[in-house]
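Complex shown without one protein chain; remaining protein chains in place.
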Amino acid sequence: MATVKESKIDEGTLASADEKLLAGVDESREPELEKWFTASQGQLIWWRFKKHKMALIGIAVLALLYFVSMFAEFFGPYGTTQRFAAYENAPPTRIRFRTEEGRFRSPFIYGLTRTVDRATFRQVFTDDTSVMYDVKFFTRGEQGKILWLIPSNLKFIGVDGDVPLLIFGADRLGRDLFSRTLHGSRLSLFIGFGGVFLSFVLGTLLGGLSGYFGGVVDDVIQRMIDVLLSIPTIPLWMALAAAIPRHWGVTQTYFAITLVLAVVGWAGLARIVRGKLLALREEDFVLAARIFGSRQLYIIRRHLLPNFMSYLIVHITLAIPATILGETSLSFLGLGLQPPAVSWGVLLRDAQNITAIAQRPWQLIPGAFVVIAVLMFSFLGDGLRDAADPYKS
Amino acid sequence: MANILEVKDLRTFFFLEEGTLKALDGVSFSLERNKTLGIIGESGCGKSVTAQSILRIVPHPGRIMSGEILFHKTDSGEPVDLATYDPFGSGIRDIRGAEISMIFQEPMTSLSPVHTIGNQIIETILLHRTPDKIEAREIAIEMLAKVGISNPKQRIDEYPYQLSGGMRQRAMIAMALSCNPAILIADEPTTALDVTVQAQILELMRSLQDQFGMGIICITHNLGVIAEIADTVAVMYLGRIVEHGTAEEVFNNPMHPYTRRLLMSIPKLGKKAGTRLATIKGTVPIPLNRPPRECGFFTRCPEAMAGKCNVKTPALVETHGHSVRCFLHSDEEEPMVEIDESRKGRRQMLKETAK
Amino acid sequence: MLAYIVRRFLIIIPLLVLISIIVFIVIQLPPGDYLTTYISSLRASGVELDEREIEGLIRQYGLDRSVTEQYFIWVGGIVLRGNFGWSFQWQRSVNDVLASRLPMTLAVGLASLFFVWLMAIPIAIISATRQYSLFDYVFTFIGFIGLAMPPFLLALVVLWIVYSTTGVAITGLFSREFAEAPWSFAKVLDLMRNAWVPVVIIGIAGTAGLIRVLRATLLDELRKQYVVTARAKGLAENKLLFKYPIRIAMNPVFSTIGWILPGLISGQVIVAIVLNLQTVGPALMRATLAQDMYLAGSIVLILAFLTVIGTFISDLLLAWLDPRIRYERKN
Partner (left out) sequence: MKTKKAIPDEGLRGDRLLEVENLRKWFPIEKGFIRRVVGHVRAVDDVSFYLNRGETLGLVGESGCGKTTLGRCVLRGIEPTEGTIKFRFNGELTDVTALKESEFRPKRRDMQMIFQDPFSSLDPRMSVLDIVGEPLKVNGVTSRSEIEDRVKHLMDIVGLEVKHLKRFPHAFSGGQRQRIGIARALSTNPKLIVCDEAVSALDVSVQAQILNLLQDLQEEFDLTYLFVAHDLSVVEHISTRVSVMYVGKMVEMGATEAMFKNPRHPYTEALLSAVPNPDPGRKMSRIVLRGEVANPANLPSGCPFHPRCAYAKDICREVVPEWREVDPDHFAACHFSSELDLVGIE
């Protein structure tokens, strides 16, 4: 047909000329542009995310934290229960590079001698400068199982000799706080995933049902959310955590705590999922899909879920630190994980009163890990939030 | 000639991450008292930035880089150059709302949702006309009556969402005219309105012009609205005025290929001429990182001349009763202007030269 | 509007009933009860009770009845007589235990709220109006840290810093000499001297949170067209900011007072334990551990009640502050 052909010449050619003008670029940049034009939402998010420096720092630090926590047996010089009887309450070991004579040498430490100050009856640790102990990397230490599987006694750092290397000092039982913090990070960091995973499943499911079915189902779920959100979080956590039997093992307690944290977490998520679902249902492309005959489930799978997945990921990233804080708080109160389990919260329990802190301020160090982990997650979440909607300006 | 506003060679650039966006690249026009200038163009041509530049409310990161905006306060008095004013200073603030005021496209978002319309109108009057609150309220009520809002004594205490779209636009107009401005800038005043309401607002603007005698700059993409209301018309394309003349001249005797095609591309009521509309290929480009010398329209122009339109910038030249910027009509070239793009803006540069 | 208030208020009742049921179930969740714990602790200290004595105790505490009955007795007491039940642990009525602690809890919560506002509002306004300035960056960063630091950890750190520099252990709301003393001017002064620590600590996280929210809202509002309109009127920038965008951005701040306060109160539970405050926090902690179910249940219930009432107040405030919402309700 003549007219159609003509229109094609007239308007078809516009496309290529048009976009060059749109972007205002010369021909040489075309391949680069084409990459941009054929980029999926995921790629656009990633490109945008990469520009967010804080978020990149966040992801790098978190990667490091998780890596170290997984290989705690390797990075921590000692086991969590290994005690150094002469080193109870010992301060962090000073790693030295200069001998008494003032010469520089490879890193070494001194052993400590414990005396009691006659006036205050306090313990005093003094350096025993008679022997220098070399600090060594990749040494052998106590046998442990890396990743619960591989038996190994290789340690990242250690001391040549029989004095302990207490990088963060020792607790009142003479255990190495550094090793305990690294081991503790495993429970603390991963409880975030567990709790968030559970609340994610619950929240997406119930929020989805609520938004999808509407009507009575929606009403019931919404009221449930109302009730849950009306009960203050921390008291509810406390009351629920108190129900965990004391005699349960570490694993059981761990999952119970995860459950407790998720009980509160899902409600907020469900509300977001529902709202997003309702908004997306109104989008024209969803109506279009219905009009050309798509089934409901297909629309949910193909259009709705992918479109709010990025929001969910953002929400989750920001929910993980909340869970970490929750575990820390509960364990700190003694309602969460119990010794012999080691987590940041459990470790901070040893710094519960002013006497303990005054004696061993280094027992606050696990707290710094909490702050760093949470901070990095916030950076990451912020970056993701900014990148999540790549089509907005 | 009683010009109240003369814009000369105005350049407003936006410094974006992707590069410099030349929203206005040498715009010149003038406005007479009691007359209406219509500025037409498609989205991205720079028509709204023109309005923002005059009032010095160009959003960040936009800057006026060169040019003059001469505003004649009275016929006799010396003109002031608004382009040299500090956008946050009291000089321009005394002019805004008092001598030059503006109405916007979306009357819902243009008014604060949590303040009554009365509050917002009275505020303007208190700023510029009278410090007396009671008098200001009376003026506001009078203005509301003038723009055709029935029962103004009651309506003055209503919130914007309580009014219909047309009523809100009337309230906006009442606010804009409350201090008897010399110039009213209307940025797409009827675009968000239904056609019957649009007719009411256009009618209102015309009758108010008769009453108040202000000059109007009406910015729109709707050719019908322009034909309806404007005495002179400026057609903008890619940050430049491509054609400028009386409404009759521009509509009946368009000379720029863009104007011509634009007029042919819209369906006209009652003139079903043939089945196909004329089209312009492509879309309006964004004036980002453009070559320094070109006719912006050459990529879409069916009459473009290679070696000419793509390498030289035509000048706006008066021929046959109105001005046009096209090499088909005159070989004259726009003089090259060197702009220091170091983000300084005109004001700073003027300051530096003064030192 | 009145109809709206009534209707909105009526929703609260079923909500509270549901909450009380959930709270009671949660409190009943731990295996065993107060008596079992009590008896075993007696046993540990060498005191053996015979069957009759135990049964007597069970009856005395009402533990022979079914859980449903216990619930109705408890709730019935609260509704009919304002009696929250008996605290096994304190051997006093729950009302008694709370009477001394609840006012102090509320006072600390309110003071924290004002601290939050006093700090957050100006900072947020400056941050938003000077976006990307050094001020903005610094406070955004501090805000991040404030949010990342659990309040109890902050309390510990402050405790340590003050102790290591001055040697004073700042715990409790009163100095030792005033702790048991009757109320007097000197006692109030003493309270002021001690109370700022918990107030600041509890307030920090809230401040950080509010700065973030308010800054974001304000940045949104600053981009709105009505700001341009106001500017085009010739309004000075500062006047304009306060009258329009700030006024509108503040709506959520004032209207959320209802649920911020309960949030601060429940947030102070852990801080109160660290700082050894005479508020409901430590009481709740001990009650949950000792399975002192009526005390624990009442505290959680009261906090939930405060939240629900707070949300109600917030809704009303919002309707009052924002004419748009008022209007929607009418129609």
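When the chains are written out, they are named A, B and C in that same order, and each has its own residue count from 1.
The definition used in the following text is that a contact is a pair of C-beta atoms (placed from the backbone, for glycine too) under 8 Å apart; a residue touches a chain by one contact, two chains touch by 3 or more.
These numbers were taken from a predicted model, which means no experiment stands behind them.
Enquirer: I'm checking contacts with the chain that's been left out. Which of A:Leu44, A:Leu202, A:Ile272 or A:Ala368 qualifies?
Expert: A:Leu44
Enquirer: Any idea which of B:Leu126, B:Ala145 or B:Ala199 touches the chain not displayed?
Expert: B:Ala199
Enquirer: Which one touches the absent chain: B:Val114, B:Ile156, B:Ala171 or B:Val284?
Expert: Considering all chains, including the one not shown, the answer is B:Val284.
Enquirer: Can you name the residues of chain A that touch the chain not displayed here?
Expert: Spelled out for chain A, the touching residues are 1, 3-4, 7-8, 11-12, 14-16, 18-19, 22, 34, 36-41, 44, 283-285, 287-295, 298, 302-303, 306-307, 390-391.
Enquirer: Which parts of chain B face the unshown chain closely enough to count as touching?
Expert: 42-43, 164, 166-167, 194-200, 202-203, 221-228, 230, 247-248, 251-252, 261-263, 265-270, 272, 275-281, 283-284
As a working rule, only the chains that are shown with their structure count from here on.
Enquirer: Based only on mean CA positions, could you tell me how far chain B sits from chain C in angstrom?
Expert: Result: the chain centres lie 54 Å from each other.
Enquirer: Cα centroid separation between chain A and chain C, in whole Å?
Expert: Whole-Å distance between the two chain centres: 27.
Enquirer: Taking the complex as given, what residues does chain A use to touch chain C?
Expert: It comes out as residues 223, 226-227, 230-236, 238-240, 242-243, 245, 321, 325, 328-329, 332-335, 348, 351-352, 354, 357-358, 361, 364, 367, 370-372, 374-375, 378-379.
Enquirer: Provide the residue numbers of chain C that touch chain B in the complex, in ascending order.
Expert: By the definition above, chain C touches chain B via 224-226, 228-237, 243-244, 247-248, 251, 321-324, 327.
Enquirer: Provide the residue numbers of chain B that touch chain C in the complex, in ascending order.
Expert: 55, 57, 59, 88, 90, 92-98, 101-102, 104, 106, 109-115, 123-124, 127-128, 159, 161-162, 172, 175
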